[in-house]
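Removed: one protein chain of the complex. Kept in place: all other protein chains.
Coming up: subunit A.
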Amino acid sequence: MATLSTTTSPTTARPATPSPRPKRPGGFTLARTLRYAALLFFLLIVLIPVYVLLVTSFKGPGDASPARAWSLPSTWTLDNWRTAADTLTPAIWRTLQMVIPSAIIAALLGSINGFVLSRWSFRGANIVFTLILFGMFIPYQAVIIPLNELVLDLDLPSGVPTLILLHVVFGIPITTLIFRNYYQTVPHELVEAARIDGAGMLRTYWSVILPISIPSFVVVLIWQFTSAWNDFLFAVFFSSSQNGPVTLALNNLANGALLQDYGVSMAGALFASLPTLLVYIVLGRYFVGGLMSGSVKS
């Protein structure tokens, strides 16, 4: 997912609390009721797939007839969840092994780049930044064929190690963007003061910039975690069902021998989404912070 030039200022990483505004005469009760009605209507629409996923995942073979498509399970069963968990668990572990290191490395590189490009800048830094940023937008289809050769030449084992490398490299643009925009909100005086005290570039980064970077690190780590977890394109080209991540395993599960068994695929879809959903529920405000690194700089 990509996003562009903005400010993830320290405040955007926090809950976007609505600034309380004085009530204005336009707020009739009728208008308010209509607003609620509309909001609830859309809420129901958005939740339809969730209902289907949940209900179907607990249905047994007795509910296979189309007539029962939308009804609750006649008997609730955990069989689908058991099958899905057995099939997907090894892939979930592999995905964790892939996602965690790649998120950390990409975040560190992004932090260093962001610092240099915003607070230890040089002539032409903007052009360098734009060139890096372009990497975020390219369709990966435009590099996959030679990338395949390159990975073979590097002798990297297919699966997790290759995917870590790819998620790091193609994560650099967005992590750089988020950190750079964040550091741009750090007062110049802080860096200047360190300079006057004789601190060099590394020292300034280490003792001035890094300690105030925690909010940005959270945003970036969540962002990288989610996008690598949900990636399918690299997975399908650079791993197999034996060594690939959970998106690939889920796709195989849904397309495989169990094609018609929607109960198992839906339980699998929920099971595979649990980690990202959990992150979204617990750290949602930071997730939104990551998204907002894409909004506009006015």
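A few remarks follow.
Everything below uses one rule, namely that a residue touches a chain if its C-beta (ideal position, glycine included) is under 8 Å from a C-beta of that chain, and two chains touch if they have at least 3 such contacts; residues count from 1.
Basically, contacts and distances are computed from a predicted model.
Missing from the rendering is one chain, named in UniProt as "Sugar ABC transporter permease" (options: "histidine kinase", "Sarcosine oxidase subunit delta", "Sugar ABC transporter permease" or "ATP-binding protein"). The chain that is not drawn here is touched, among residues A:48, A:78 or A:193, by A:48. Think of the hidden chain as still there; on subunit A it touches residues 1-5, 12, 16, 18-21, 24, 26-27, 32, 35-36, 38-39, 42-43, 46-49, 52-53, 56, 66, 69-70, 109, 112-113, 116-117, 120-123, 125-135, 137-150, 168-170, 172-173, 176, 200-202, 226, 229-233, 236-237, 247, 250-251, 254-255, 262, 265-266, 268-270, 272-273, 276-277, 279-280, 284, 287-288, 291-292, 294-298.
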